[in-house]
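Only one protein chain is missing from this complex, and each of the others stays in its spot.
== chain A ==
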Amino acid sequence: MNQMSIVHLSAITKQFGKVTAVEGLDLLIKEGEFFTFLGPSGCGKTTTLRMVAGFYYPTKGVVKFNDRDMTTVPPEKRNTGMVFQNYALFPHMTVFENVAFGLKVRKLNKAETKTRVTDVLKKVRLDQYADRQVSQLSGGQQQRVALARAIVIEPDILLLDEPLSNLDARLRDEMRAEILRLQKEYKITTIYVTHDQVEALTMSDRIAVFNFGRCQQVGTPTEIYNEPVNDFVAEFIGETNLLPVTEVQGGGEKRTYRSEALGREVTVNDTPLNIARYGEVDELRMSIRPEAVEVSVNQFSGPNVYPGTVKNVQFTGAAVHTYVEMNEGLTLVGTALNQGPSTYLREGADVFVRLPEDQIRIVPKAGV
């Protein structure tokens, strides 16, 4: 029922006065895809979304929906449905009137409007509340009205600007599922802006990671998590141990790097999964996720095993974090699933830490 859209951003730059908010951005968002812009605040993700919606026009570059150039088309002619961070519900209208607004603008007749609004309100489970004033609704309900209002116009593209950031944790989980369900049901191309990596990883088909107005990496959640292209992505998504390293020797199936902080050499498998692309002049970082770090009181066999002292054991419920001091300037974290009290290490215990050579990732330092 929807005409689905491809969103194509090419060579987009947006400046506000002297400040460059977005620079040299190229993105292709596929039909029906759930695409997430992820990044810290001020990274340019919302600016990009607003250029897709038409609230900003790019300083340079082209915005296309399918093959239509939309770069300077005013927002009311783009047929996008946007859900705002603060929901932006019209305070003087009821739930029904809010949802019907877009249809009224499109001059749909009364009967058709009524069916469609009732229909979508049912979808977001708010049909009981149609005649309520929006101020009488809870946060989660307001969020669903905003969603219904954006969907009911059958937009080519659904735009979500940090829609869950004003909700509490439990409601957030619920709404996450709700948004996904509706997106799959309507198969709308969706752009989702968030700074919450868990949201991004769990919901998205693909993610674009932003920092300082530049897109750092585009990929599926597993690619982003397992094969970050630089230290910013590695550190921003998930937890990681990050150490500066220098390349000692390549060739063969392994490469060897030296970490000054560790004072030792580290062996890494020479595969694309373990070694990101980098140039001659790049500074390098070694990233290893805490869940890949092995800690034991017994000596491991094989390479990349270093002695240390347990500094702190942090119990979080499902997982146990073990902080191991390798030397005065370096502490590594290892995370294991909770296996019961007998497996917790004692603080002050002398242990061995193993960094598996197939779990390490070598990345270049992100350029600014």
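Methods note: a contact is a pair of C-beta atoms (placed from the backbone, for glycine too) under 8 Å apart; a residue touches a chain by one contact, two chains touch by 3 or more; residues count from 1.
By definition in this document, contacts and distances are computed from a predicted model.
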item	value
Among "Nucleoside ABC transporter membrane protein", "Sarcosine oxidase subunit gamma", "Iron(III) transport system permease protein" or "Putative glutamine amidotransferase", UniProt-listed name of the chain not shown	"Iron(III) transport system permease protein"
Of A:Pro91, A:Gly302 or A:Gly317, the residue in touch with the unshown chain	A:Pro91
Hidden partner chain, touching residue among A:Thr80, A:Gln197, A:Ser259 or A:Thr335	A:Thr80
Residue of A:Ser41, A:Ser135 or A:Thr316 touching the missing chain in the full complex	A:Ser135
Identified contact with the non-displayed chain, of A:Lys14, A:Arg116, A:Arg149 or A:Arg206	A:Arg149
Residue, one of A:Ile12, A:Leu25, A:Ala53 or A:Val310, that touches the chain absent here	A:Ala53
Residues of chain A (touch criterion as defined above) contacting the omitted chain	53-55, 57, 72, 74-82, 84-86, 88-92, 101-102, 105-106, 133, 135, 149-150, 153, 159
